[in-house]
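Contents: one structure, followed by commentary.
Omission of a single protein chain aside, the complex is shown with its protein chains in their original locations.
Should a chain be cited, it is by its letter among A, B and C, assigned in written order, with residues numbered from 1 in that chain.
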């Protein structure tokens, strides 16, 4: 365990080398993968994602609406194929979608955030971020994620079914949740934090977006120092919003993605996992390789 | 094994019932999942997908270009956050994407195709296909796909490294490829067919799109009658293009999706699997749950 | 003057013939154009449009957000041109826009609305409305509109500066406003109705969209029977919303576009014209010829 993965202020580079684009993805070793797969007992599967639709919440202005409409319909494609000589009625339905990659349950690429003009591994945003996406650190570089997942359920910390917006989840909260669940965070883990806030996703978006309970920087450091691969949560941003220090914007994103090279997974659906008191599991997340994208909507699962 | 899953002409319904939206997805049982997972020996992982970018080939007019551009940049998001009171320089990079769900390596939802006005399970396209997508049979209904995968490599059938456009891969070809690999197709399998055509994906798109080698309807029936869950291929459409009978458009899509309720997986990257002569494996495909979408770009993997 | 331009119920066709796609656009004769142009005295110009931006109000779900982002920036286009051999720094800025044609100040094409499955001139929507737009009656058919414009200012009818949502502007209201202004509606006129509601456009969109004052069907008939070419208003829909008969949706659109073949112009900015008490003027509106589009954002002007 190392307290500082990456000393950004000194211009230092990632411990995985100057050319590294994987960050904590380097910890996704075949051994950890096999270990996680071998932990599966019953094959029971938990779907950790929400449906993605125009009802998915989004935080303007950096996020934008999800729009989907039918581009080619069975009616017209049959007509077009008939006109081209077909004697059968072959109808295609194909949509066109306009969206951000940060819609619904999704994972952030390492290049999603900067500290000033610097990205993960000391890369210059000026060089990397082009009109059409990321030249480096895009989501296509993230390996398939198969490793141990751990659920830290902090939803009941204040005595209710969920925490309130602005409620900081600190390192002690995480440590106690891990103890209560009987798990110790290990290198290579994907840690999923349940605040209970996910109940408002797509149900009461204005509430879901007005703020959220989440971790602060010390809690994030507590996790990244334990060499986790990713931190997920049942809210929009993993981190507490608004930040207790109103002058500091998105510090957890900055630490986790830029300094630590660790991924963030947002808008997770964790209720079923919590209901069945599943503390650790085989976690699988396979992001489509959109070249240069800053994230990807995904369908992560837990297997036990 | 049953020769006809679904007697469309008689107005019959799926053997999984009138309300079924899963089709062969019903065959994805926990037992088969566990069996596939338990087959994993070394944890070696094969990535079966191509990168998705504006260079991804598309078949106009039903398919459309993939466009990605940065919507929010680190530069401007820092400015906006500063203007809103932030004292740190927190830069976000977020793209906006315009695309069809049939871009790059992707899976087709059952509602992607019709036979005239009929969809899988006798559903009326007129009721199901709305302005904004599918009311039923959308990709969100497809379960996480974890089952045995089988590779049938037919690329060398004509003595070269790949088959030519218009080359029909028939049931006998598949049977011989299975025999050669020492595998027998079983219920619940995902069958991946390698024609060698994938070498032109994103490399020589005009060639990739001019036609393709692929299966015909008898070969498709040979597979669906064996109760496979999905048929994948290293080409655009799984099926041979142009069809030998020029008057019949996309008959394999019609049989597989509409009649059999079996998924199609297109634009797969199968070269590494073939290189290592992997005949069967644990196949995992997790499509993001885009509500009402007719497909989804994915990152399928093979584990051995 | 004819009371009924088009007897829809009898399956009759437009008085301009079975093949007509122009409707009242036929009334835009060179004589009327020249007459309007010759009425110009000082050349003073009034801009009758609002700016179009993401702040433009839209009525979901049929209307959708306006999104604009830079696709090619000076920074990257300079780099790309340098990489291609340029020795000068030629920067291009080009945006990509996602929008409906009914954004901001815009005109409706005749094919924008149907009565059941029928469009203007008895055309079948089933034939005309394809996946990608209108085969007939698209905005590209609308001639350049240069004719006499008339302002009917009814904003003060209830003693205030504007009318309230749901306030019906009836034929008598229009007749009195015309009398007060000293104008008589003539064939070929474009009639602009000012309710005062435009003050909330882009300023208080939730109010602007909650309903609006506007004309009812008798008022619309009063105008179409006088052979106007277009009816414009400083609100979203020209017609009163909600309709006094809650069971009838958008009847003015149905009468004006489908039955009468008359255009609607929405979200106009009419305050300056009213401030200067301009009752009649040379009106010019030039819609870009988007093929098959159901409308077009425009910049109409008045010249006096």
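We take it that a contact is a pair of C-beta atoms (placed from the backbone, for glycine too) under 8 Å apart; a residue touches a chain by one contact, two chains touch by 3 or more.
Quick caveat: nothing in here was measured; it's all calculated off a predicted structure.
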item	value
Chains still shown that are in contact with the chain withheld from the display	A, B, C
Hidden partner chain, touching residue among A:20, A:51, A:98 or A:239	A:98
Which of B:29, B:130 or B:210 contacts the chain that the document leaves out	B:130
Residue in contact with the excluded chain [from B:37, B:52, B:70 or B:169]	B:70
Footprint left on subunit B by the chain that the document does not show	64-65, 67, 70-73, 75-77, 98, 130-131
Interface residues of subunit A (partner: the chain not displayed)	67, 69-71, 96, 98
Missing-partner contacts on subunit C, residue numbers	30-31, 33-34, 37, 40, 42-45, 47, 49-54, 61-64, 68-75, 77-78, 80-81, 84-102, 104-105, 111-117, 125, 129-134, 140, 144, 146, 246-251, 253-254, 284-301, 303
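Operating definition for what follows: only the chains that are shown with their structure count from here on.
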item	value
Whole-Å gap separating subunit B and subunit C, where each centre is the average of the chain's CA atoms	45
Centre-to-centre distance between subunit B and subunit A (centres being mean Cα positions), rounded to whole Å	25
Multi-chain contact sites of subunit C, meaning residues that touch two or more partners	67, 70-71, 98
